[in-house]
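Apart from one protein chain that is not included, each protein chain of the complex appears where it belongs.
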Amino acid sequence: MKRTALVLAIIMALSLLATVSLAAENTMPISTDKITLVFAIPDNFYAANSYADNLPVWQEIEKKTGVTIEWQAVEPSQYDTIMNIRIAANTDMPDVFAVPGSVTNEDLSKQGIALILDDYMEYMPNMMKMYQEHPILEKLSQDSEGRIVAAYIYSTGQYANLRVPIIRKDWLDKLGLEVPSTLDDFYNVLKAFVERDPNGNGMHDEIGMMCNSWKDYYVFITAFGLPSRIGEFFPDENGNLVYTYTREEFRKTVEFINKLYTERLIDPDFVTTTRDIVESTMSKNIVGLGWQAPGVDIRWDGFAKSGGAENPNHIQINPPVDVHGNVSFFTDNPTRRTLAISANTKIPEVAARWVDYVQFSEEGSTMVQWGVEGISYELDSEGKPHLTDWALNNPDGLDVNSAVRSIGAFTPTLPLEPLEFMESKLSGKTVDNLKIIQPNAQDPLILLPLTATEQETVSDVGADLRTYADEMIQKFIIGSEPLSNWDKYVETINNMRLDELQAVYQAQYDRTFGKN
Amino acid sequence: MIEARTNQQGIKYKLYRTGKYLARDRYLLLFALPGIVYFFIFCYVPMYGVTIAFKDFNASKGVMGSEWVGLKWFASFFSSVYFGRLLRNTLLLNIYSLVFSFPAPVILALVINEVREGTFKKSVQTISYLPHFVSVVVVVGIMRLFLQSDGLVNQALESIGLTTVNFFSEPGWFRPLYVISGIWQSCGWGSIIYLAALSGVNPELYDAAYVDGASRWQRVRYINLPSIKPTVVTLLILNIGRLLTLGHEKILLMYSPAIYETADVISTYVYRRGIEDARFSFGTAVGLFNSLCNVALLLAANAISRRVNETSLW
Partner (left out) sequence: MKRLKRLDTASDRIVYWFLVMSLVLFTALMLYPFLYVLSMSVSDGAEVVAKSIILLPKGFSLDAYKQLFETKTLITSYSNTIYYTVVGTAINLVATVLFAYSLSRKQFFMRNFLMVYMTITMFFSGGMIPMFILIKDLRLYNTRWALLLPGAISVYNCIIARTFFQSLPEEILESSRLDGANDVQALLRVVLPLSMPIIAVLSLYYAVGHWNAYFNALLYVPSVSLQPVQLLLRRIVIQYSNDLAGDNIIDVGKVYVIEKMRYAVIIVTMLPIVCVYPFLQRFFMKGVMIGALKS
């Protein structure tokens, strides 16, 4: 009996060693046996092709890794809701899943939902490499006890993905107007768009400005000295967090949007509009101004053309300058939590190596971002990927992002488009305009994750407070609540336990910047 | 006789009797079994699940294992800024629905009843049932298409020189739209029951009324109305009892944050906070509050009707 035990122990030790040495480089395939990995992510943004249909990119990945994927792809808008529920129940969890936003790292570890990755680092060499290059990632991935519970990823595309106003330059030219710079300019341009029939169809059907989401109109805050995309709280010069939506600068912004709304210069349904509605409207050739990332200019040119415009020319421009002539806006957050592995998975090593491969290895992440070599991208002599003509001028008329998504690449788990991808995708006017706006972009705050108690306060206090603020702001804009009641609104907000919410974020801020 | 036996004998007898029944009714029992299981699992277990309104529900501990927190969630709901608004919206929306929707099928039935039998009458009836068979998604979908900013209605408004209206983002429009679409969908179907009651009226009464020189209006007033009164009262009580339960399926399709001010009711709030934000205990507490109000209303309605009309449900 003893001997058998000893032999067993030796075999086990050997086999452990074997896996470890194999894993050090994370060579493929992960397994030669048939292994199935259950993978839950938001489904393809290119909705016509679901991941469940086994798209080419993932066929390739299955071939390379030897791991068969069982998809649990959920409609993107429903994903967070559904995963929240499944995580709360923690039964039948998929082996690997994208973590929904409201679940904290704390939840992942304390409730025994996610695998603690520290124990599996040896299987994730590529992730470790990225963590070493961007030390913030490691801190972001940890729960309050310093254990890594989810994979974070860093994008190089931060300064190539700037969200700013996009305007119909051809309309400006036709009406003899300059690119607007001050708030008054913007107002006058919108007025001209609506009143002077720039699409020339003899009808006053133009909509001055139309955005995907109503908060996008907050961009006008730059005219009052705050950067656009400033968020709910921002630090003043002493590092004390300030609530944005009761500030005077913000009141003036709301007042301006209210003026635009009352004079019918913006989308009358701005509150309920969605991206799909914007795109349908764009294709009627009636919208003059929007708010979007680079690349969308080209996409919108296509829409306007389909609506009968001859030479539509959308360009990205700076938001309005303030009284000192300054303007600034935040970029997207370059970091992003992507995947976690279930604590109950039966195949932790496989899952770890698989995540490392698809999200962090050069080969895997290139496929996930760029698609299939020879179809959507090609490598140049230096081994750098470039989009093919198929992706850039898709025969089915898809724009670049949709084209690569149609074969399964560019999943919703990726952060911003990487710089190389943007460079390969963008051309001509988009790049020229991007150069003009880039100097005004600044880094957003990257804060360490909330703890579980903090998150509880946020969802407890925050849910009602945010709903109230959103509603009131909408009412101020629509005019159903006169702006003279602003002080009353500020008072109510202060009474809705704003101080508690603020304290939570202040603690998070201080923790991030080492103040205590 | 049974009282005369000793207690033990009583139990024995009962067991014996039950055994005999079980043997005799074994097939009936078998028939009832799926139903018994169904009601137990899908109705009684969730009823027990309501206890999480008094607990801090934690999925890993389950309904039974979660800790008791007393009335914490109720307190939190009552002190919420939205409490007053939710209650007001729920009550108003339901009262408006009742006040405007309830009479519609009665009037329709009285009018249809006046028309001579024939193809016309039949077709009117058939067509009036149509909207009842259509899903709420279709109804709200059609409404949206009609009322969008460049939709038919707004084009009509524009062509007669009025300004366009954003029907689905202006709080003031929500209740009228909800109520009118409700009438449109249900008044035809609702009229069936009154028509049936009217068809039971003894024709001799009409003849007598005619001989007395009664006008059409008087015949309606003194014959038709009294003959459907019991039906009207019964349905009214039933409707009052259901006052707070109506409609979240339709509201969820119609509302958006812009019109929460009028459109957000308790049940939609339960859905948003409870399901979407996964705050199960809080949501259950709010839902339970809704049900309690509801039971109270039903009892009140029944009591009032018993006193006023001597008609009651039980």
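Note that the chains take the letters A and B in the order they are written out, and that residue 1 is the start of every chain.
Operating definition for what follows: a contact is a pair of C-beta atoms (placed from the backbone, for glycine too) under 8 Å apart; a residue touches a chain by one contact, two chains touch by 3 or more.
What you see is a predicted model; the values in this text were computed from it and never measured.
Undergrad: Give the residue, chosen from B:I11, B:L71 or B:A196, that touches the chain omitted from the document.
TA: Touching the chain that is not displayed is residue B:A196.
Undergrad: Which listed residue (A:S50, A:N212 or A:N344) would be found touching the missing chain in the intact complex?
TA: A:S50
Undergrad: Which of B:L98, B:V136, B:V165 or B:I223 touches the chain that is not shown?
TA: Once the missing chain is taken into account, the touching residue is B:V136.
Undergrad: Considering the entire assembly, which residues of chain B contact the chain that has been omitted?
TA: On the side of chain B, residues 18, 21, 24-25, 27-29, 31-32, 34-36, 38-39, 41-50, 52, 57, 59, 62-63, 108, 111-112, 114-115, 120, 123-124, 126-131, 133-138, 140-142, 144-146, 150-152, 155, 184, 188-189, 192-193, 196, 203, 206-207, 210, 215-217, 231, 234, 238, 248-249, 252-253, 267, 270-271, 274-275, 280, 283-284, 287-288, 290-291, 295, 298, 313 touch the unshown chain.
Undergrad: Which parts of chain A are in contact with the chain that was left out?
TA: 43, 45-50, 52, 72, 74-75, 78, 81-82, 85-86, 89, 91-92, 274, 276-277, 279-280, 283-284, 299, 302-303, 305-307, 396-399, 401-402, 405-406
What we mean here is this: only the chains that are shown with their structure count from here on.
Undergrad: Let me have the rounded angstrom distance from the C-alpha centre of chain A over to the C-alpha centre of chain B, please.
TA: 42
Undergrad: What residues of chain B sit close enough to touch chain A in their complex?
TA: 59-60, 80-82, 148-150, 164, 166, 168-172, 256-258, 260-261, 273, 275-280
Undergrad: Which part of chain A faces chain B closely enough to touch in the complex?
TA: Interface residues on the chain A side: 81, 84-85, 88-90, 102, 111-112, 205, 268-269, 271-272, 459, 463-464, 467-468, 470-471, 474-475, 478, 480, 492, 496.
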